[in-house]
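Here the complex is missing one protein chain, while the rest keep their positions.
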Amino acid sequence: MSAWRWLPRILLLVLFAGFIFGPVANLLLWSVAESWYWPNRLPSQYGFRYWERVFRPEGQAMESLGLSIWIAALATLACMAVAIPAAWALARARLPMRGLILLLFLLPQAFPNMPVYINIARVFFSLGLNGTVLGVVLVHAAHGLVYAVWIAAAAFAAVEDDAVLAARNMGAGALTAFRTVTLPLAAPGIAASAIFVFLESLDEFTASFFVGAPDVRTLPLLLYSAAAGGNMQVAAITALILLVPSIVFMAVVQRFLRADVLAGVGK
Amino acid sequence: MPFLLVAPSLLLVGAFFLFPLLLSVQGAFMGADGPTLAHFRTAFGLYRNDMLVTLLITGCATALIGAGSIAIGGYLTLGGSRRARAVLAWLYRWPLFIPFIVAGQSMRGFLGQNGLMNSALVGAGMPEMWAQSFLDWRGIVITFVWKQLPFATLLIAGAMAAMDRAQIEAAQNLGAGRLRVLLGVVLPQVSRNITVALILSFVTMMGVLSVPLMISGQSPSMLTIPMAWRINSLGDYATANALGVLACLMTGMVAWVWLRQAAAEKAK
Partner (left out) sequence: MMRRRTLFAALPALAAPLATHPAAAQQRVTLNVMTAGDQNMVDYITDYLGPMFERQNPGVSVRAVGTGAGDSGSQRIWERLEAQRRAGATAVDVDVAVVHQSMAGRMVAEKLLSRYRADISTGALTTAAVASNALGQDVDGYVMPMFNSQVAIAYNPDRVTEVPQTFAALEAWAKAHPKRFGYNGIRGGMAGVGFVFGWTYAFGPDQRLLLEGPFNAEAVRALTPALQRLKAFNANAVITPGNAGTLDALNRGEIDMGPVWMDMFYTWQAEGRLNPSMRLVLPESGLPGQPMYYVIPDKAAHAAAARKFIELATSPQVQADGIVKRFNWLPGIDAQHVRQNLDQATWNRLFRDIGPEQLAQGARPMPQAEFFKAIQEAYERVVLN
């Protein structure tokens, strides 16, 4: 009896697992497929030849990965430096046109980016910023601001007024209260927003291509050329490398994102 | 004073996004001799189907994401079996941070006529003649849902979890079924979060180039494709800019819904 009650649940969960993991399994298979063509349903020859090819010194996969991480770290830093004060103001101060300001941060996510990045590239050339890490970092930071500001604002908003008031009553200045009470209480949410910015930068393609290439070659650029060239194996391996940080952060992000913060995003 | 705190971040967005965006808008209206609407005529003449398809694909994906994330969030909040809830919570978030470009690459081999999905289904007993390729607009929708569902669910399930459980229990004590509780009690309270999650998903998907590029060469396709094509192959920035402005208007309408809702909430 109870087994029958469980059956639909298990079936649904298995189907859902297939939907979630199927595409990833496909990547894994391609990465070790040395020969795979129809009508073979699975690779006819397995091996690590393409792994060797990706990690050969000229392949620059590790160099690109390092650079991608470096850029993402800098972009996160830049982004959080401006986002934290803004998020605090949006969450706790009475700002006129608050909705409009929130919307402004959304724009870089919302607008199809290509024409914008081409114009940025033109401006950057005249400033000598094209093809520099700094240029890519700035664009990535602007692009990630929506996550930084929206989530951090929700985190600040979730801090209880009482705690801050108590600190002020005990004689703490506004800044001290912020530093010792508000910031630590909001820290997990801010960390979560930083994770979003970091990953957004790590995965960004269009801006890196127009502003960064060829001097700044991030991992998504490598993946794109492999995929466009139809090299399924190299593309799959590069994709798997990009997957590692994504999954690590996916596992930890829950620790930082409490439900009440999530409930306040975009409010 | 609060404006000073917001200023640096606004400057960042202004300098590295709004300013080039304005250049692009200007480019959309500038002809060889003065302002013109010719580029918009070209854009409408050649790409109105792409616009409709863009709305269709993004709208479809958004609807599916909404339904899926409400279902998952609802089960996580109201589901009867603790074990099933734990498995589901563990499962749904895997693609959360997977880049679109990786998602596109994985789906390309997965959804093909003889891709892994159909191979698995045929292996499980599906007749081979049923196997069809999903590498068209449906593939784009599936990829979007796969990639954006965890994000929307994260926000929506989080909001549901933050709700006061007393109301849910009260309704359940009155004998309301789980579906009734979900629709009657839970949803009204998290409707705002649902809107935020879906708007964020919608606007994100609108701007993605890599997924339609990798999944399907079909035409009409999403607007990013003709935009890239105009710039890359014809060097025609003006029409691309006009398409960009139109895409911006499309997302703008959605953002307007959000703003209006925010205003309504403030009035309460």
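Per-chain numbering from 1; labels A and B assigned in written order.
In this text, a contact is a pair of C-beta atoms (placed from the backbone, for glycine too) under 8 Å apart; a residue touches a chain by one contact, two chains touch by 3 or more.
Quick caveat, the model's predicted, so the values are computed rather than measured.
Undergrad: Return the single residue from B:Gly80, B:Gly123 or B:Gly217 that touches the missing chain.
TA: B:Gly217
Undergrad: Which of these touches the unseen chain: A:Ser31, A:Gln109, A:Asn130 or A:Ser246?
TA: Answering carefully, the residue with contact to the hidden chain is A:Asn130.
Undergrad: Looking at B:Ala28, B:Ala157, B:Ala228 or B:Leu246, which residue reaches the missing chain?
TA: Checking the options B:Ala28, B:Ala157, B:Ala228 or B:Leu246, the one contacting the hidden chain is B:Ala228.
Undergrad: Take the complete complex as the reference. Which residues in chain B touch the chain that isn't displayed?
TA: Touch with the absent chain occurs at residues 45-46, 49, 108, 112-115, 133, 135, 213-220, 225-226, 228-229, 231-235.
Undergrad: If the missing chain were put back, which residues of chain A would it touch?
TA: Answer for chain A: residues 34-35, 37-39, 45, 58-59, 67, 70, 118, 121-122, 125-126, 130-133, 213-217, 224-226, 228-234 touch the chain left out.
Convention: only the chains that are shown with their structure count from here on.
Undergrad: Considering only the defined contacts, which chain B positions touch chain A in the complex?
TA: Within the complex, chain B contacts chain A at residues 1-3, 5-6, 8-13, 15-21, 23-24, 27, 81, 84, 87-88, 91-107, 109-110, 114-117, 119-120, 122-123, 146, 154-155, 157-159, 161-162, 190, 192-193, 196, 199-200, 203-204, 206-207, 209-210, 214, 223-224, 227-228, 231, 237, 240-241, 243-244, 247-248, 251, 255, 258-259, 262-263.
Undergrad: Along chain A, where are the residues that touch chain B in the complex?
TA: Chain A reaches chain B through residues 9, 13, 16-27, 29-30, 38-39, 41-42, 78-79, 81-83, 85-86, 88-90, 93-95, 99-101, 103-120, 122-123, 138-139, 141-143, 145-146, 149, 199, 202-203, 205-206, 220, 223-224, 227, 232, 235-236, 239, 242-243, 245-247, 249-250, 253-254, 257-263, 265-267.
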